[in-house]
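Here's a structure for you.
A single protein chain has been removed from this complex, and every other one stays in its place.
Chain IDs A, B, C, D and E follow the sequence of writing; residue 1 opens each chain.
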């Protein structure tokens, strides 16, 4: 199997994270993973969902969407079908859960951090890019709260990154682009902390099944990729912010 | 940790599958897993979704819902919010994918098998009970097509069962009831074939993370549980139908 | 005209009401009328709709739904059409009105009794079975309030039951099953108290009309059927609860 | 009990039906019953709902709405709640059924007669005024088909009118205005043909019940009122059209 | 170009405004402009939208709708498409803005004036008729507040009227009926005060463009028409109310 640009099976596509991509949000990045491009923003609001009112605890809520021109065939907007499609719901729930698992929600007080991931160009791996990118936007937004003394300590406990892995013709490969994704038998998304712990492991046989050995290979491949992405996040956030994460 | 009814960590709750529970559908069961009760039905329609028209290929589509009285606090119906909640969408997509992965969709022709899982009493594990139960309803419905010579061979290639596993206070346990589920740090749902292969592996840290060792323990526990459930499905379906599966 | 199982024109199908069918609600029954099966639940909530806030008065609100597998042809879920169909709305309004007419809403205080009727198998008469069954679930739920001293007296003033009657080829018959209902010229649903008073009389010519004499025959037939159902409700609820109704 | 304008218990409010009230529809009237005013229109479309395609049979479909300024308290438009309220659905189903029961749907061929009842001022009895008025609009629209030789015979078999009756403080009265309706214990709507046959009988105890004697009084009162309204319809439609109805 | 009824290019159709057309609202008119007929009502509510709560400022909110029988081809109700169409939204925003521009919103206090424009017959110019008519309904409703000493001074600063103008075959004409509107190359709606000032100027090339000279001719034509309509409004409102406007 030959991959685009002579990528090896274990090689991520070039990843670039641009901070402060948008002026209004508290944190914002453009993350580019090969041809996949996602704008991730974080906005802090002094309000929590009803189930948290009066608890002193905060929340992180994520939304995900693709602009119509981002995909090969123009994507109809949700509002024109009056429904959020199931895939979108799955993804936004995944992003929210992933970020919440590394933030001490008590420490941010009764605030909501709104995460928005808007895909402007899609070529596979949009959900994992969204997680990796929005972690950076979120870290920046929360760091500002801390820096402005609105919260007492930096409540982000770990870095979070995500990567996709999959099986094509019996081989495990990392960071599938759209074409590879379409022909994969098994598709797995893994979300990890920089401490090597799992937050999410989601593997799916696409009209297929997979063995215990397949699972082991995929997990090992993903672990390596996530570590690399954590390194990039650390660099992009700089010592000032990174130094406070998990302290 | 002490479990209800002195269950061990590796022990499933009592499981009962009643076939032909409802008269109208082509296949229908009531599956009871402890206090969790789900009606699973399978109805064959001579029509496919637009994207399959003219391909000769069939489809399996699943829907999941809970009646308002099934949960501790009355569950508001989706229609009154004009939205299917994200959890429901995730579950119905999971059920559909799981069943499609063991059926040769070409062999069923341009037909849709509609799977409906209606939870009438919930006490944890409704999604996995839905998969285990609806496999039986589906097998029966498809077997009737085969028996009536509407299709040439029995296109069900494997048995499919599912079980939840989780970590509580560092210990891996199987088949969590609602109370256990609420206090679990890690929650994992596993869907497997009777050949010991995976169809889905979905593990989630609930505002927590998990290690590679945790993952291994959970998978091993789940594998055992699924095998047991496959055995029960085989018994319930009887030799006539079971004998044709995977032939 | 010959009826299934040699039923006479004036004969109800076998009726069975199982109490405590579901564990979570305050009251719940499975009512079976021939092949028609409905789960009826009652849940008390310490809240009233906006128009009753501050009045000290309570409310009884009913919802009705059919699971997709309950009907001959699979019934599409309301949420997938984003609309509650008109028939469903009519039925749930009828159930609510019927139950409210025998409860002293002042006495239950600012509480809502939520009634849910979920049809799991339909063979005609689902709306009348829903009323007859949900009366039992409601009586039980309200009796618990009374028993727990949350309300001062038992505010249920009468038993309520309902039955369908209809004209086929000029003859009045009671408790029509689906096939009979489909060929009836006149269709009437009657809701009555155990004191022989009417709560609702709804007669409809289905692309047909009916005479004063027809109306008289239908009403007389229904009166007899409702009395029988009231007797069954009394038995099912037992002396402890029945003795408090209408005291 | 004293009624507005010294009406007796058996006296209808002044009724006025203005034909050709709107220029575009095939039939249109303004019906005024006291202060209640409804625009009723009938539009013929050469198309039927899916379930009638290819059957050669036609359909009559009715919709009902109130303009926001028609009621005492401004009525929010359905579209702003994204829901048709249950009362509206009940009414439009009732209007459609009532009209269909006197039209030979085979004779009108694969056409839909769309009936629209738009209440511009409400003071009780809007649903019965809608039926009485829309019968005239429908008769005119269908008569035009017949006159233009698009259909072979006039398929309207009877006149249809409707009236409300109710019990206040134990007395039966006819044609309740809004204030009377609000204080009635029993509320009944009756739809009849000019042959004295019933199409619909809908009686409801409003948090109350009613006896067999009450029912008899109400029906007898309504019968008289409907006969009067049929007479008015006959006059308004004129000999040319009326002479063809039920021929 | 010959116009219906020998109208000149600069001549409005006959305009008639009937006050107190509906009994319940605080102000209501029927405005007839040729065959175009719109019921305009104004209802005052002691509440403001969330963004104004606590500001002491009031609001004017407008809604517009067409009954199904008002147009040549029956107009499907918005609720049946679950969407307000874009044209309707544009129109109701325009009506609201136009009226708000001549009312001192501080002076009416925290109240909302609800304007409803329900078109019962359409023949071009419904949006401009709605503005001209609803100004009268609004003026009456606000005048009542003033007269009842609920507000201190009459906060309506100017009269507001609106008219459509357009270009057909290079000629500017005023007050286009439906047929003219359908063949116009340029369509313009102008909203003006009685002081000759503009509130809105909306000109649109319909798959066409227009020159600076065209624009000048259209504006000059519209100015004359609006002045005429302001005169009519003044007469209809009478000296008592008109005398307070702009005082």
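The rule is simple: contacts are C-beta pairs under 8 Å (C-beta built on N, C-alpha and C of every residue); 3 or more make two chains touch, one makes a residue touch a chain.
On a predicted model such as this, the values are computed, not experimentally measured, just so you know.
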| item | value |
| --- | --- |
| Visible contact partners (per top-of-document touch definition) of the missing chain | A, E |
| Full-complex contact with the absent chain, from A:74, A:147 or A:195 | A:74 |
| Residue, one of E:23, E:52 or E:201, that touches the chain absent here | E:201 |
| Where the unshown chain meets subunit E, residue by residue | 82-84, 86-87, 89-90, 92-93, 97, 100-102, 105, 158, 188, 193, 195-212, 214-215, 219 |
| Those residues of subunit A which, in the complete complex, touch the missing chain | 22-25, 28, 35, 39, 41, 43, 45, 63, 65, 67-72, 74, 77-79, 82-84, 114, 116, 118, 120-122 |
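Just so it is clear, only the chains that are shown with their structure count from here on.
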| item | value |
| --- | --- |
| Between subunit A and its twin subunit E, rotation from the CA superposition, multiple of 5 degrees | 120 |
| Identified repeat of the A-B interface (over half of residue pairs identical), from D-E, C-D or B-C | C-D |
| Chain whose mean Cα position lies farthest from subunit A | D |
| Interface numbering overlap (same over half, different under half) for subunit B and subunit C | same |
| Length of the line joining the C-alpha centres of subunit A and subunit C, rounded to whole Å | 51 |
| Distance from subunit E to subunit B - Cα centre to Cα centre, in angstrom | 59 |
| Numbers and ranges of subunit C residues touching at least 2 other chains | 82-84 |
| Chain-to-chain touches, reported pairwise for every pair that qualifies | A-B, B-C, C-D, D-E |
